[in-house]
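The structure follows.
Note that this complex is displayed minus one protein chain, with the remaining chains in position.
Now for subunit A:
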Amino acid sequence: MLANFFQYEFLQNTLYTGLLIGLIAPLLGSFIVVRRLSLIADALSHVTLAGIAFGLLIEKKFAAGIITPFYSGMGFSVIASIFIEQLRSVYKAYQELAIPIILSGGVGLSVVFISLADGFNTDLFNYLFGSVSAVSRSDLWTIIVISVIVLAVLFLFFKELFMLSFDEEHAVVSGIHAKRIHFLFILLTALVIAASIRIVGVLLVSALMTLPVAASIRLAKGFKQSIILSVIFGEISVVAGLVSGYYFEIPPGGTIVMTSIIILLAALAVKRLRINFFTRRTQQ
C-alpha cells in the first residue's frame, strides 16, 4: 500500500508534501495554540478558499494559467493576515472580533467567486477536503520553499516568539519588538495554511495545526518537548491519513483529522491513567 507512494510521481509529491506539512503545521500550531489564536488559522483558511475560488474563476473564464488557484489562495491568505493585524489594532478591546470579520468576509467572497463561475466541479471539492492526487511537482517545490522559510524564521526567532507567547507585557518591557514579530508570525501562519491546503483541504487545515498540539500539551513537560511530540503526532496523522485515504478512496483531509482525533483521545486517556496512577501511589 505504502509502496505505491514511492512508485508513482503524483503519490510521491503527495507523500513529501504531507511529510513537510506534518512538520511545519504542528510546529507553528504550537505557538498558535498557546497564544490562543487557534481560530485565526480558521479565519485565514476561509480567506484562502476565497483566493482559490478566485483562481479557479480566472482559470475558467480565461482558460489560461495566468494565476493558479494555489498562488491566488496564498496571496489572499497573506493579505488577510495583514488585515487581521490592522483589525486587532483598531479593536484593541475586542481583538477576537477580527476573526469573525475575516472569516465571514472569506466565505462571502468565496460564494461570490463560485457563483460568478457558475460553480466548479471536483476541483473545489479537492480544495475543500484535500486530495491525494492534486499535488504537482511545482506545487511540491513551492511547499519546500515555504517549509524552509517557516523553519528558518522559527529557528531564528524561537526565543522571542516563545517569550511573546508566554507573556507579551514582559516581552515588550524587555525591549522585544512585539508588533513586528507578531506580524511575521501571522504571515508564516498564512503561508503554512496555503501549503497545507492541497493535502488537508481548506475546511480541515486548522485541525492539523491544533489537534496534534492539543494532544501534546497534555503529555509534555515544557514547550520544546510539546513541540517535538506535536510534530510526531502530526507526522503520524498525515502518513496514516494519506495511506488510509488513498486505500479507501476518501479525501485525505478527513482521514488525517480522524487520525489526529484518535491520537488526541489516546493522549487524554494516557494523561488520565497517569494521574490515577500517581494519586494511588501518593495515597498508599
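Note that in this section a contact is a pair of C-beta atoms (placed from the backbone, for glycine too) under 8 Å apart; a residue touches a chain by one contact, two chains touch by 3 or more; residues count from 1.
The rule is simple: contacts and distances are computed from a predicted model.
Asks: Report the protein name recorded by UniProt for the chain absent from the figure; options are "Zinc transport system ATP-binding protein", "ABC transmembrane type-1 domain-containing protein", "Assimilatory nitrite reductase (NAD(P)H) large subunit" or "Dehydrogenase".
Replies: Hidden chain identified via UniProt as "Zinc transport system ATP-binding protein".
Asks: Per the definition of touch given earlier, which of A:K61, A:R137 or A:H170 contacts the omitted chain?
Replies: Checking the options A:K61, A:R137 or A:H170, the one contacting the hidden chain is A:H170.
Asks: Which of these touches the unseen chain: A:V205, A:A220 or A:V257?
Replies: Candidates A:V205, A:A220 or A:V257; residue touching the omitted chain: A:A220.
Asks: At which residues does subunit A meet the chain that is not included here?
Replies: Counting over the whole complex, subunit A touches the hidden chain at residues 34, 36, 156-157, 159-160, 162-163, 165-167, 169-176, 216-217, 220-226.
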